[in-house]
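Yeah, one chain of the complex is gone here, protein chain that is, but the others are all in their spots.
As written, the chain order gives the labels A, B and C, with residue 1 at the start of each chain.
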Amino acid sequence: MSYTPTEIMTVVASRAVRNDDVCFVGIGMPSAACNLARLTHAPGVTLIYESGTIGTKPDVLPLSIGDGELCETAVTTVSVPEMFRYWLQGGRISVGFLGAAQLDKFGNINTTVVGDYDNPKVRLPGGGGAPEIATSCGEIFLVMKQSKRGFVEKVDFITSLGHGKTGKEREELGIKTKGPSKLITDLCVMETDPDTKEFIVTSIHPGVTREQIQDNTGWTVTYASTVTQTSVPTELELSVLRDLNERTERTHAGE
Amino acid sequence: MSYTPTEIMTVVASRAVRNDDVCFVGIGMPSAACNLARLTHAPGVTLIYESGTIGTKPDVLPLSIGDGELCETAVTTVSVPEMFRYWLQGGRISVGFLGAAQLDKFGNINTTVVGDYDNPKVRLPGGGGAPEIATSCGEIFLVMKQSKRGFVEKVDFITSLGHGKTGKEREELGIKTKGPSKLITDLCVMETDPDTKEFIVTSIHPGVTREQIQDNTGWTVTYASTVTQTSVPTELELSVLRDLNERTERTHAGE
Amino acid sequence: MAKFVSLKDAIAEYLHDGDVVAMEGFTHLIPHAAGHEVIRQQKKDLTLIRMTPDLVYDQLIGSGCAKKVVFSWGGNPGVGSLRRLRDSYENGWPHKIEIEEHSHAAMASAYEAGAAGLPCAIFRGYLGAELAEVNPNIRSIKCPFTSEQLAAVPAIRPDVTIIHAQKANKNGDVLVEGIIGVQKEAALAAKRVIVTVEEVVDNFDDVHTNACILPAWTITAIATVPGGSHPSYALGYYPRDNAFYKNWDAIAADRDAFTAWIKANVLEVGPEVFAQKVKWLEK
Partner (left out) sequence: MAKFVSLKDAIAEYLHDGDVVAMEGFTHLIPHAAGHEVIRQQKKDLTLIRMTPDLVYDQLIGSGCAKKVVFSWGGNPGVGSLRRLRDSYENGWPHKIEIEEHSHAAMASAYEAGAAGLPCAIFRGYLGAELAEVNPNIRSIKCPFTSEQLAAVPAIRPDVTIIHAQKANKNGDVLVEGIIGVQKEAALAAKRVIVTVEEVVDNFDDVHTNACILPAWTITAIATVPGGSHPSYALGYYPRDNAFYKNWDAIAADRDAFTAWIKANVLEVGPEVFAQKVKWLEK
């Protein structure tokens, strides 16, 4: 079965989710990956959206973080202060699943500005929940299409801490959580090197070359000693994903 | 119609409650007075119990601060942290209605110990909500039977601040609320002198003498320049109170 | 004590030029009709507080009502930018807006502190985050027991909070249910509270005992505006108009298109048009 780069990215991201995870889910690609996991190998996963919906099981992907579907299918819906205080800061979330506008090799995330903060070239939406998701969840999975614009040597602004500017910042700040551990792109999977805290490529998607990966990355890409080839999406994964996307599009078009 | 000292105390205390008050209600005598007010001249009063019940309208007086009746007849029931944070500390309560074990002329309340804190003669139940009720509510009404044991020159322990040891403490601590403004007993009504912050008798219940008042007070009683005689309980006030007490007794006996 | 009034009178009487205003609703129950009334009455110099500014603030900013916006995520959810916010901030059209930027955790805690009557909120946040370097309202305190450094932000205390809710009862109590966001906190933190509701019912006898209810005495004014949160939604009444959110991007991208849209859909109409906007969405 053939598939698009976005499809393999979503499928591979979904595989990172475990059945007993409690995931704090960002909108867009993270939401697609988490729900795909829930509809395939991880039916027991708990999905939490920052709108207050806990244990939600949407039939279509939400366009916003607070679509009615999320509330109607949740185990319970709590206030936003409670969500951030008791559930996120309380240390109850095993995985934060995020995207980014800019990302560096230490997993630092910029969703604030391109350029200078006070005189930005592009004013992005901002951090939202991410600054505290990045430090309060057990670990962080990132999912993002690879490009030189997005994968930069140094982010213009650290909206949400990855492993900092040197890889040592989390420890220096006394942060006990793991931070970014996995980065899934449309070309490959990177994982965080336990020593340097830099991303290293551990798996390459079928048909993708190392040149392509480097051409779409603003830092010098490094590789694990053993790099595997990513397993292709199964027929089941693809059909569940496509059904989900189709239901979603139909619903959001207002049909 | 004849009445007991407790009845006139309850009736007179109830008269202090205004129709637009939001009252934080202590159990026992304050609860009786507030509900009597609600059932007579102040049908619009909002009664709040620290168990989280807001705008409650119990048909019988609760034995505890959290009887089911309080919840079943409330506008809404919130968590106890919310009660103390949003509703009490948030400054939304106009009147805190309290009793005491020991009280001094500055309205300082002791409900902690008789004797020394570490080696008490009597270990009382403690402050509960009162320490913050005393400083967060717009003003404090006190209701308590008069006796030398209860009305003391100096309380053994300031559980909840009245006007402090000198009458100046609230101002010194930057407290903006009025503190104790009224004390209703079985013998008389005292109000807080705006200058000295000491209680002065402003109204004496029918048939009570100044000697009786002094004999039951541990400090030297002072009087307002004009002291009125308390109006006797009306037939309506007494019949509503007696009905309420009778319903209450019947219910708590488990009948 | 809540007064039942028209939306026009509520905004005219209780929201003043220069006020600090929070119109809240986390995706759900966003008070769009009230926002349009503020535009119609051409209120000025408002400091607009909101975790997720959304389209309603895009419209207020593009219409020149705002001096400053305090926010934590300023986008069109699932679609992209708030183009009027960006045009004002980046290019000064219609004038340059000031911004004060936080994280969601900070703003949620700041609303909580506002409701709780505290001067500040503390939380474990902004660790390694550069917003702390550009926003002087992000400070820290040391825990007096563990010596841990915790982030601190000022409590939010709006002059006026505006929310949309499902129902009021005849007494003026207000019910919010579903995704309740920070509405209770925003309301309890404010000096004045304006609520638009889908409908007024006799009583809340059938409402769950722990549902999110704001008693009448915490509210200043209630106006009945069916559909008043469109294109946001009101759980139990109508779903989110996701198509409108997608279409807004093109309207907001162009100053003339935006101005024409505001003229036709805000300035030349009244709040009664909202009932019509949701007719086709109702189940």
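Definition applied: contacts are C-beta pairs under 8 Å (C-beta built on N, C-alpha and C of every residue); 3 or more make two chains touch, one makes a residue touch a chain.
From a predicted model like this one, the values you see are computed outputs, not experimental measurements.
Student: Pick out which of C:M1, C:A211 or C:A250 touches the chain that's been left out of the picture.
Tutor: Of all options in C:M1, C:A211 or C:A250, contact with the hidden chain holds for C:A211.
Student: Among the options B:L47, B:V75 or B:L88, which residue touches the chain absent from this view?
Tutor: Only one listed residue reaches the unshown chain, and that is B:L88.
Student: Could you tell me which of B:S14, B:T53 or B:Q102 touches the chain that is not displayed?
Tutor: Residue touching the absent chain, from the options given: B:T53.
Student: Mind listing the chain C residues that contact the chain we can't see here?
Tutor: Per the touch rule, chain C residues meeting the hidden chain are 116-120, 122-124, 137, 139-146, 148, 150, 152, 154, 177-178, 180, 208-212, 235.
Student: For chain A, which positions touch the chain that isn't shown here?
Tutor: 20, 22, 46, 54-55, 71-72, 74-78, 85-86, 89-92, 136
Student: What residue numbers in chain B mark contact with the hidden partner chain?
Tutor: 27-28, 50-53, 62-68, 70-72, 77-81, 83-85, 88-89, 112, 117-118, 120, 123-132, 134-136, 157-161, 164, 169-170, 173-175, 251-254
We adopt the following convention: only the chains that are shown with their structure count from here on.
Student: Between chain A and chain B, how many steps is the shortest route if every step has to go to a touching chain?
Tutor: 2
Student: Between B-C and A-C, which chain pair is linked by more C-beta pairs in contact?
Tutor: Counting C-beta pairs in contact for B-C and A-C gives the edge to A-C.
Student: Averaged over CA atoms, how far is the centre of chain A from the centre of chain B? Could you give it in whole Å?
Tutor: That gives a centre separation of 57 Å.
Student: So the centre of each chain is just the mean of its C-alpha atoms; given that, what is the distance between chain B and chain C in Å?
Tutor: The answer is 40 Å.
Student: Take the average of all CA coordinates in chain A, do the same for chain C, and state the distance between these two points in whole angstrom.
Tutor: Chain centres of chain A and chain C, defined by C-alpha means, are spaced 28 Å apart.
Student: Residues of chain A that touch two or more other chains: which are they?
Tutor: There are none in chain A.
Student: Could you pull out the residues of chain C that touch at least 2 other chains?
Tutor: 112, 184-185, 212 - these are the residues of chain C that touch more than one other chain.
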